[in-house]
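In this view, the complex is presented without one of its protein chains, the others remaining in place.
Letters A, B, C, D and E name the chains as they come in the text, with residue numbers starting at 1 for each one.
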Amino acid sequence: MIRYLEGPAADVYLNRAYATLAAEGLDPVVVMDFFPERDGVISGIDAAAEILGAVLGEGDTVHGLRDGDTMQAREIVFRVRAPYLRFGRLETALLGTMASGSGWATAAREVVEAARGIPVIAFGARHVHPAVGAIMERSAVVGGCVGVATPAAAALAGLPSASGTMPHAMILIFGDTVSAALAFDRHMDDDVPRIVLVDTFKDEAEESVRVAEALGQHLAGVRLDTPVERGRVTPDLVKEVRARLDLAGHAEVTIVVSGGVDAARIAEFVAAGAPVDSFGVGMAIAAARPIAFTADIKEVAGEPRAKRGRIPGAVPAPRLAQLI
Amino acid sequence: MIRYLEGPAADVYLNRAYATLAAEGLDPVVVMDFFPERDGVISGIDAAAEILGAVLGEGDTVHGLRDGDTMQAREIVFRVRAPYLRFGRLETALLGTMASGSGWATAAREVVEAARGIPVIAFGARHVHPAVGAIMERSAVVGGCVGVATPAAAALAGLPSASGTMPHAMILIFGDTVSAALAFDRHMDDDVPRIVLVDTFKDEAEESVRVAEALGQHLAGVRLDTPVERGRVTPDLVKEVRARLDLAGHAEVTIVVSGGVDAARIAEFVAAGAPVDSFGVGMAIAAARPIAFTADIKEVAGEPRAKRGRIPGAVPAPRLAQLI
Amino acid sequence: MIRYLEGPAADVYLNRAYATLAAEGLDPVVVMDFFPERDGVISGIDAAAEILGAVLGEGDTVHGLRDGDTMQAREIVFRVRAPYLRFGRLETALLGTMASGSGWATAAREVVEAARGIPVIAFGARHVHPAVGAIMERSAVVGGCVGVATPAAAALAGLPSASGTMPHAMILIFGDTVSAALAFDRHMDDDVPRIVLVDTFKDEAEESVRVAEALGQHLAGVRLDTPVERGRVTPDLVKEVRARLDLAGHAEVTIVVSGGVDAARIAEFVAAGAPVDSFGVGMAIAAARPIAFTADIKEVAGEPRAKRGRIPGAVPAPRLAQLI
Amino acid sequence: MIRYLEGPAADVYLNRAYATLAAEGLDPVVVMDFFPERDGVISGIDAAAEILGAVLGEGDTVHGLRDGDTMQAREIVFRVRAPYLRFGRLETALLGTMASGSGWATAAREVVEAARGIPVIAFGARHVHPAVGAIMERSAVVGGCVGVATPAAAALAGLPSASGTMPHAMILIFGDTVSAALAFDRHMDDDVPRIVLVDTFKDEAEESVRVAEALGQHLAGVRLDTPVERGRVTPDLVKEVRARLDLAGHAEVTIVVSGGVDAARIAEFVAAGAPVDSFGVGMAIAAARPIAFTADIKEVAGEPRAKRGRIPGAVPAPRLAQLI
Amino acid sequence: MIRYLEGPAADVYLNRAYATLAAEGLDPVVVMDFFPERDGVISGIDAAAEILGAVLGEGDTVHGLRDGDTMQAREIVFRVRAPYLRFGRLETALLGTMASGSGWATAAREVVEAARGIPVIAFGARHVHPAVGAIMERSAVVGGCVGVATPAAAALAGLPSASGTMPHAMILIFGDTVSAALAFDRHMDDDVPRIVLVDTFKDEAEESVRVAEALGQHLAGVRLDTPVERGRVTPDLVKEVRARLDLAGHAEVTIVVSGGVDAARIAEFVAAGAPVDSFGVGMAIAAARPIAFTADIKEVAGEPRAKRGRIPGAVPAPRLAQLI
Partner (left out) sequence: MIRYLEGPAADVYLNRAYATLAAEGLDPVVVMDFFPERDGVISGIDAAAEILGAVLGEGDTVHGLRDGDTMQAREIVFRVRAPYLRFGRLETALLGTMASGSGWATAAREVVEAARGIPVIAFGARHVHPAVGAIMERSAVVGGCVGVATPAAAALAGLPSASGTMPHAMILIFGDTVSAALAFDRHMDDDVPRIVLVDTFKDEAEESVRVAEALGQHLAGVRLDTPVERGRVTPDLVKEVRARLDLAGHAEVTIVVSGGVDAARIAEFVAAGAPVDSFGVGMAIAAARPIAFTADIKEVAGEPRAKRGRIPGAVPAPRLAQLI
């Protein structure tokens, strides 16, 4: 993997620096510090340490926070002390790993905090390139999500299984929500919860009761994913669906809310006391802005050094644990 | 690849829909339309067609725009007509490919347009996970950038080589910019342009003249990457460096500007008439928000159908070319 | 009527001024000018002239604009020249008649202009006290509305009949929209258009098609009055209902839009090209702010006079026609 | 009165619903709940109960808040339980009575609260149609005003008499404020307080002292109604008039302030400690926006029912008292 | 004068630089350029040249714009070429002369332009220290004012006399405006225009007519200076005073407006078509923010030189004329 992370994947100027320094025979031990541009939740640091583990040698050290820790803007979160040529070309990969992961974890944390204890599932693999879909969902778990949508992410995050209901496509092919739900119920393993998407053809409140009548005790929940053209899911809609299910004797059926859900909208549901059982969140996590990290050399061959604008020297960083 | 893009990488509910429909023996030909949430430049559509090429069969068709085309919010940009079970599980991968790629290409286009003809190089691989670094840079080229920072991206984008200067790290290790520049000049191949980073130890204007004096005709350019603690690069700084280089007889040395550059700041350089020869852009492209795409079934077995909120039927989409 | 408009209905200080002046034997001919505080469409001026017609005498004159004319802030719109004691106590009633009427007509004009030719019906009698319900709706017609909701207003505005569809209450009592629509069709006179309210129990698009199938050629239109809890009526909803009706072969069924409609929202429908056949507008007209009018004496016994802040003398007012 | 409130005054669709239901023989007992769109002070509910009292029958009930109570947005404030055909056509009149009345009472409450105990008189009959002038002023008393301008309103609100001073018109006809004031004093009954308007011809401070010298002990107060062209009444003006009256030995003369007074301006007077004895308020109450009320059927023949967007069933409403 | 402008009036560091350079025997010919921080009208440049005239020697040159010229932010407006020690200590005085003068002239220009040809008199000596009162008023004339309030300023600006009416103090001592005006008329020379201040005791419109009746043909004009407690002078007030004077046969009496007048308020008078004959402006000119000037050495002993941030060398400045 290392070969792939440096070589062609590295910024070419790192390769050129490597060649120049090697030709000059210059390979001092340096201290390189990493810090983020803004506050957040770090993720990707464990992977970064793993990458370094494959290249560092005797006496080299790596200190850092751990995935899931909060961090402040410009705080030192990761420090490598080693001969430069051993790891210099990995700078691109190390920074990128932390940047994307921390962006996703930070966004997830914000959403989860807004939900005040209502479980949040990360549903947004479809909004990022498939090469990082599972990594994004795993970072969301680092930030506090309790479930993910893809089996690959579930494996990466150490969850027993992925979470999911049923897509609009299936219901459209059946042409009726109740027929689709009954078929789903017939063919799925017992451990797959029967959560039926109820906004495809009919008003959500009407369809929820129809589905509950049809599946009876088998029905675990309904998912509301009302499109923007119908006003999205609102606290009032959740309250009404709950009331109509209860009036019809289906108080045990849960309600999952999805569709353009973000921290601000979750806060509205919470403030309104809407009886949501879980939220599915897509873009609000998947589209998180990466958090830019900077790597600065602070010491060269035991002597404090820094570029203009930075304080020379490796200052104590007591929050960091030794990782290598 | 396909196995990897569906299976574990797919949202689990697509796998469940597949199982349910297959068990029911339901596999009608459907028309699935894809549209973006907002205006932009599409990228990822060629890759999406390639993914589908591996699974579709006789008589199935795919129409679409091409990478680099502009698109409007909610415009149909991609259409698949095929039996659902052949491609349904790929929905996650298809959407994600377009989402990330189009986000990056759109941001790149915005930056490139602001630059009014001054070349822009994508420098931001370090701000995204290494699994998508090259894909991001290639999308930036689709959006109009003329160069990329990593060899992997150069290959993917069909460019002869990656672009780069030298990192602060190398200069810090040498302890002096002129010494570092001379070493770089000694060891690099002839086809590597000598562009020296001049903000590490001294004032940029002073260092530019020192480097020009030292390298003479070998010097191709200087890169200004002033940190925010020193006020970033400004139009006035570029003008002054240009003037001092010219006064010292180095009118042929070019000036590369980098460091937190985005469309708004580029527009300021252009409006002020600052003599920039090229821009290096990182976060402004790498951190682009993905553009969410939606895939809607509009026809099932020849009959118009759609979920609530969408118009049933496959309306004509004359901008689309047949891709498969 | 006059007795009622002055005496107890007049501001008591007018009665006291009357008594004082009469006791002093002071009753000069005065010129009293009326002007509005802001731009608008005047309404109530015809009624004001009628009130004065019952009390003025030989040689007295009244000039004014006419109902439906536009007026500018502080422009003279009405002028009475007569002995003061003949009409002074009517000041409260004259001002009030113009204030309320002009407020409503002005709001109606704004709504009608936003609709760019799509007919607007005033539906807001329920938002004002029943003593002025018909007057409000008649003022809306002065402002440009083509229909009203109450028979009393239709009579007052010279329209052949009131406009209306059916209330939610009736459909709730039937328990099903189609049953209610069929009963309505059975019992209404032939000249009552069959316009069915389609948002009570089911999704509007679904219900529209159900109703169209049930009533066939009898159906004139559907009314969309989606509650705010379901996102109100949107341009997208109208387009979709239109498309689904057309797909089902009911292209001749019209679409009426109501529910919290105002000029800004109408402008959105128009800008989006939503195929609305008419709008029903309530609060946006009924809740219009009255336009305050001021009555100023400008001449007493032939001599220019005015209070501080006003220019003495009856300046020419060429837009005014002689009403009495 | 009932005939007039339903029949031609009702929205025609209520008449049509009546005819349809009657023809079908459908007349179930329903529960109809009324709620306002926004917070406020309710007024008109007593009149609404009176209207219903004339049509309801044995066993029918009406519950409600009482005029002057505060209410919250969407709170149930009024509930009718009766066969629908007995009262359904009155919906327009019931809603309109509450809408206008509550709008005025709520605005009055806001003004009165701003005045922190300084009495407020409603002076705005001239700003609304004479058919509702007295109703508006009576609603202002419900909201907290202590006086009204018209005798009709005084009767309706149970006040001993209307409040008033003298109009500019009378002073203009006399041509001098002191002459007018002396004539007023000669001819008015003893129980009419001598409050003289002092801004017609001269500076208010100068005129106040002139009037006080002329009327001596007879003078009860002065009214400041400075036009906007002279900067309106300001806290500084009131303080100066008070000081000049006091310096001249007229400390017992009160000061009434009027002219474009609203809650915000009253708050400025109060904050500045201006010695105002009472405020006369016109447009700020008279032009209040009506509060839209909605009437929803929640139960039909004993069974919970509601349209989409509303919770079915008559939930407990413990703040309501039985009115019928 | 020079001794006073350098020595104790100079920033002490200039004195120290003088001593150091003199001790080292360093006195090269330098080019010093002056530029302003923002756009404006320059004033003080003529005085600056006069100051330098007293110290420069053979062959030394000064180029510059002239008082009253417009200038752009950062444009070179003044250039000295001379041995440094001859003039270096004058930097504080030269910059300050331009800073204050240009601030006042620029503000005056803004006010004068707003007045669209109506004459503006500078009345603000009382708002600045008496040591610069006349200099401020003279700068206002440079900016476009046609009159000043103090004889000292009139002399400095080359005007035949100062402009003025009468102060409130005089009228207060007389106790009546008409008595004061008659006394003023009795004792002033014939060439002093009789312009009477009319807001001291009575309403301005009333007092204007009283004064016009009393002074007859002697009256040249009235000044309106209404205090903020009475709403300041407004366009409506001017129109009314004009109308009442005209109605009384005094069409030839002019109207001067003062009291808190600035460019924004003048623009309102102009837009409203108020018949103002001249404006008296105080704080809007007197309180103008100085325009900071910077003096930069650009050439030393014939060689381009500049501090960081500035372009070395004396670039051509074709707008400048040779002053010395």
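Everything below uses one rule, namely that contacts are C-beta pairs under 8 Å (C-beta built on N, C-alpha and C of every residue); 3 or more make two chains touch, one makes a residue touch a chain.
A quick note: this is a predicted structure, and the numbers were derived from the prediction, not measured.
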Omitted-chain contact residue, chosen from B:S139, B:S163 or B:T234: B:T234
Which residue of E:V55, E:I118, E:V146 or E:A292 touches the chain not shown here: E:A292
Interface with the undisplayed chain - residues on subunit A: 304, 308-313
Positions on subunit D contacted by the hidden chain, ascending: 203, 205-206, 236, 239-240, 243-244, 247
Residues in subunit B touching the chain absent from view: 201-203, 206, 226, 228-232, 234, 236-237, 240
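In this text, only the chains that are shown with their structure count from here on.
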Selected pair, out of C-E, A-C or C-D, that shares over half of its residue contact pairs with B-C: C-E
Multi-chain contact sites of subunit D, meaning residues that touch two or more partners: 201-202, 226, 228-230, 308-310
